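Complex shown without one protein chain; remaining protein chains in place.
Each chain carries a letter (A, B and C) given by its place in the written order, and its residues are counted from 1.
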Amino acid sequence: MIIQQFFVPGIAHSSYIVAGDRTCAVIDPARDTERYLRAAREMGVRITHILETHLHADFVSGHLDLAEATGAAVYAPTKGNCAFPHYAVSEGSEIPLEDIRFSVVETAGHTPESLCYVATDLARGDSPVSLFSGDTLFVGDVGRPDLFPGRAEDLASSLYDNLHDKIMTLPDECEVYPAHGAGSLCGRAMAAKRTSTIGYEKRYNYALRIKDKDAFVRALTSEMPAAPDHFTRCSAINRAGPALMKSLARPVPLGPGTFFKKMKDDRSLLLDVRSYQSFSGVHIPGAWHIDLSGNFPTQAGWILPPEKDILLVVEEPRHADEATLQLHRVGFDRVAGYLDGGMLSWGAAGLPITRVPVLSADETHTLVSEGGAVLVDVRSSEEWDAAHAESSVNIPWHDLRTRFTELNPTLHYILMCRGGQRASIAASILKMHGFGMVSNLGGGYTAYKRAGYAP
Amino acid sequence: MIIQQFFVPGIAHSSYIVAGDRTCAVIDPARDTERYLRAAREMGVRITHILETHLHADFVSGHLDLAEATGAAVYAPTKGNCAFPHYAVSEGSEIPLEDIRFSVVETAGHTPESLCYVATDLARGDSPVSLFSGDTLFVGDVGRPDLFPGRAEDLASSLYDNLHDKIMTLPDECEVYPAHGAGSLCGRAMAAKRTSTIGYEKRYNYALRIKDKDAFVRALTSEMPAAPDHFTRCSAINRAGPALMKSLARPVPLGPGTFFKKMKDDRSLLLDVRSYQSFSGVHIPGAWHIDLSGNFPTQAGWILPPEKDILLVVEEPRHADEATLQLHRVGFDRVAGYLDGGMLSWGAAGLPITRVPVLSADETHTLVSEGGAVLVDVRSSEEWDAAHAESSVNIPWHDLRTRFTELNPTLHYILMCRGGQRASIAASILKMHGFGMVSNLGGGYTAYKRAGYAP
Amino acid sequence: MIIQQFFVPGIAHSSYIVAGDRTCAVIDPARDTERYLRAAREMGVRITHILETHLHADFVSGHLDLAEATGAAVYAPTKGNCAFPHYAVSEGSEIPLEDIRFSVVETAGHTPESLCYVATDLARGDSPVSLFSGDTLFVGDVGRPDLFPGRAEDLASSLYDNLHDKIMTLPDECEVYPAHGAGSLCGRAMAAKRTSTIGYEKRYNYALRIKDKDAFVRALTSEMPAAPDHFTRCSAINRAGPALMKSLARPVPLGPGTFFKKMKDDRSLLLDVRSYQSFSGVHIPGAWHIDLSGNFPTQAGWILPPEKDILLVVEEPRHADEATLQLHRVGFDRVAGYLDGGMLSWGAAGLPITRVPVLSADETHTLVSEGGAVLVDVRSSEEWDAAHAESSVNIPWHDLRTRFTELNPTLHYILMCRGGQRASIAASILKMHGFGMVSNLGGGYTAYKRAGYAP
Partner (left out) sequence: MIIQQFFVPGIAHSSYIVAGDRTCAVIDPARDTERYLRAAREMGVRITHILETHLHADFVSGHLDLAEATGAAVYAPTKGNCAFPHYAVSEGSEIPLEDIRFSVVETAGHTPESLCYVATDLARGDSPVSLFSGDTLFVGDVGRPDLFPGRAEDLASSLYDNLHDKIMTLPDECEVYPAHGAGSLCGRAMAAKRTSTIGYEKRYNYALRIKDKDAFVRALTSEMPAAPDHFTRCSAINRAGPALMKSLARPVPLGPGTFFKKMKDDRSLLLDVRSYQSFSGVHIPGAWHIDLSGNFPTQAGWILPPEKDILLVVEEPRHADEATLQLHRVGFDRVAGYLDGGMLSWGAAGLPITRVPVLSADETHTLVSEGGAVLVDVRSSEEWDAAHAESSVNIPWHDLRTRFTELNPTLHYILMCRGGQRASIAASILKMHGFGMVSNLGGGYTAYKRAGYAP
């Protein structure tokens, strides 16, 4: 029995190959499946099983892509009512793979159909060796149960029961392999470490340490971080069965003239994925900005309107492929093209440009102190609550999509996040709505604090 | 705290990156260090620490290569008396890395200077989270203490004490990250799984389950598998500090004529690394054969005479690079060149060729039954003891280097291993010593058994 | 104007990117189009034109794959009557691409619809700068006009006229970029050099130096090398429009048991693509053998029956992908799978194996002299005519498919080609037809000659 973890930054998603001597299972595969094919080939095993722990809310799964490429069978929760061909598994189902036995424990909580696979290594012994815990148990956290409107308490209650009855009863030495790590919004407090053990989690996981069920339900249903918009879309895609990646068109390079024409079409959406420094330097009026090097897929899933043809502005052509993959991960399948030659060719074509001044902490402080600008902190309310500058107001970056109405388009707004990337998203939103004076505090709250202007 | 494992097949070696937010340590690095540099870059961390658990006997370590490439500090056991610049660590030493603390426990046993690093993740709690166990504790096994002539019992005794006093006292949930996996000869019973936990090992590891110290010592010092020749060479190289990989010459292509001339030089060694099928089909008289796709580095370290200029015969030029890396892993730093154009150009040059007939189980059985050939089983004595064909004699492949004298060069020998690769090594050795009729049983013992000729 | 050549070994095919500042044309693209997409991206240009010189007989063209990936327009000869969407071009057609003008000259000869594109670099001057000569004019040769039964003389006559009227009248300094180089069977005497000039070809090309038309027609219609079977298939595929590469299934690994079952199916074909040394060492009874490292695609196109599901035996899994691509090049679109674990796992499964002894020149000579074996020279008749061993008989390797009937299955045949690869193909054919004693002369005629047994 060999376990190999595959981690996808951005969505902080972990998937696994669990291999015997000749065959293997892939658990919760990502949509770009080449990595599993290559790894299996290197190990000298064939992919014969694909195991889904639940209908992922935060990304589109690669189960069908992988099944198509390998002929492997897909196993998914009975309660998921999946529309694609699969073996439906439920409490007590057992899936043998050579010397390995996967036993299903249903763990409704994060989602109603969630389950975990408990693996036993029969070559060595009868007791559980590894838990593939999906979004039920994370390193340092548990799956948030608040994603289904009106069902949060029920699901939290169920999660408590399942954790205490089925998970915490596993041996201390049982390894824990979750579907997410730090950075995912499927929980709120995941640790950086990507695997753990039952014993260690029982000892240090804040949620497992809440003895009282009511307290647990309260804790898990209050003050949860906001959930991105695509969380309500991806589950449905995963249930129906996503389009195969190879059926999706690759974005084509478009010259500035063509690009300009296409971007004016209502069915299109203009998305600049360059660094926030680049976007600040010069960009196309009307563009959404989300820095590809940041938390791109989640941020894109969160704020971009679905069902649009996406037009990309990139720093280098290869970033068009990268951005496209990331967008596909969160359910945007229509990436039409990218600006050929980038902003250099756009500028040289004499087409409209604009900028977002990046201000230093000192410049910002002076302007704000003198009343020349308003400091808007676009971090999450949790971050704001933890510490903030007295002179600032808080509107989380994603909320600006609607809450821009609370601001006055004739004033100068300086946007601040932790480093600069989310403020740049916010800047792109404000400018889209006709705000003329929008700046970004370079280095964000961190720099502001170092300069002594915030606690 | 993030842990990433790097597994090198062949020597079945596991090394690790243990990363904080900005920096990381590499534990027991392999000699080809590019993988660590790339991984660290992808994680966005700098390599600042290099931790050696002991003086590896079975491979040349990459600590100096990595130090040269990164400027990181090397930490090695005080008792190793290492000749290169390093921080010497011993029982109780602590090495901090951001939120991570590595504590040293000395665990003499496999080697006198062996130690383990116990990691604590201070971001989460005070109890040990991971054990980097070097060659002290493996998944399903412990490090063999019999490599030092005359000291086996002492070391086994020490190993028992250290395991029981320092390792088995760690919490059940503590993860175990060893330096080797199944396939390594640093133990005899390693499981395929590449990581484990203290609790699971306490429950199922045969060595940890031996309660009685004397029984433990007896078990660990008797009936151990043979140790390859290079096990006596690599420790010394690692203590002195290996040559930097970038200082070693890359093998050059040599035309058939030049190759023929060079291979006759006493300082040279002719090594054919193609598949056993290819070698059987046609090869150069006088060549050693070790299949690159098999257990190449260990087999090469085991039987090849050191201090020679190695001349390679390969299937494709890129295999010359691959074989060279594998040879470097086990301490052969002088790979002079490879046959340009391969055996096709050699044959066309009208230079001498020979072959090893690959016989089927039926052909073999007929020949042996009728007295036309002798079946030599070249598997290890452990495999032979487990099951063998009645009509066969056992001389392990590596022993044939000296024990060929027990055979008669005028008889027809059919060599059998498990599949065909070790029999091919054995065939190359016999032919080197003037045996004229040497065949290989295709599919080896496995095929012989399936055909009903062996139990 | 920038010209980049792409050379595909095996079919010795040259294609071209001809680029302006922002856009480019691809001339006669291969079926694996990623190389053009990458090159265009690196040059910073978009692929907007795809130019076909004729309906290639020797390989399946990538025009539709490339059109699908880029949206570029395909240009093809009017006389080709192509069934896919295209711009039909004929004598005098002009295709502008920025500062470049492609002028069409029809040059029926190699095929009735053949044409050339004469490029003018308007940025520099009005006279032709480059000729994209398809299969009309090669470096050192011209396109063979004998591929259409009964039309050879007409086409040769037409070729003469077109060369003299339209090609040799171009300026001496005009560059020549043909669709093939040395190794292609679309001519018989191509030079190694991959590009040339009109003046140089007029001076040294044997065909252009034949002044008399009748002599030209005679020379080009007599003593031409045999044409591979697929030459009669590929043109039709190219006219109809080949299947898109992305629609073709990738071969899957098949365990020995499954492989054994599938290979017995009448619709399947067993193809071993390992080196001739490996095949000789051990192979599966009933397999076709064609060495992937040799002239694989042409040889495969020549002898394999079409419309079969191909099952591969490979040395390494990545060779399955490589062989599949090569097979797709010559019109075999159904590659079903490959033997997982290769011959090592096959042998260990105890499944049937056989071998082809590779004999040295001395062994061969002794056997043949003493009447113990018959030496069959499987080289082409042209090679045989040039020089051969007295004791040998000539049956070209591809003719053995039918002419095996001229041989006696109870005799020992030693097959000889130039080096060993074609003899191995021949061996696989004879064994398929029940010949029991078939050997391969290692190093072939070259070795036999060096040993003094042949002139």
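The working rule: a residue touches a chain if its C-beta (ideal position, glycine included) is under 8 Å from a C-beta of that chain, and two chains touch if they have at least 3 such contacts.
Quick caveat: nothing in here was measured; it's all calculated off a predicted structure.
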Displayed chains that the missing one touches are A, B, C
Only one of A:162, A:184, A:275 or A:428 touches the unshown chain, namely A:275
Sole touch to the unshown chain from A:103, A:221 or A:360: residue A:360
Sole touch to the unshown chain from C:94, C:172 or C:265: residue C:172
Of the candidates B:15, B:53, B:70 or B:157, the residue in contact with the absent chain is B:70
Where subunit C meets the chain that is not shown, the residues are 1-3, 21, 121, 123-125, 127, 129, 140, 171-175, 191-195, 197-200, 202-204
Hidden partner sits against subunit B at residues 22, 41, 44, 46, 69-71, 246, 250, 252-253, 255, 317, 340-341
Across the whole complex, the chain not displayed is touched by subunit A residues 274-283, 293, 315-316, 342-344, 346-358, 360-361, 418-421, 442-444, 446-451
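Convention: only the chains that are shown with their structure count from here on.
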Highest contact count belongs to the pair B-C
Here subunit A maps onto subunit C under a C-alpha rotation whose angle in degrees, rounded to the nearest 5, is 180
Rounded to the nearest Å, the gap between Cα centres of subunit A and subunit B is 41
Rounded to the nearest Å, the gap separating the Cα centres of subunit A and subunit C is 49
Taking each chain's centre as the mean of its CA atoms, subunit B sits from subunit C at a distance in Å of 44
Listed in rising order, subunit A residues that touch 2 or more other chains are none
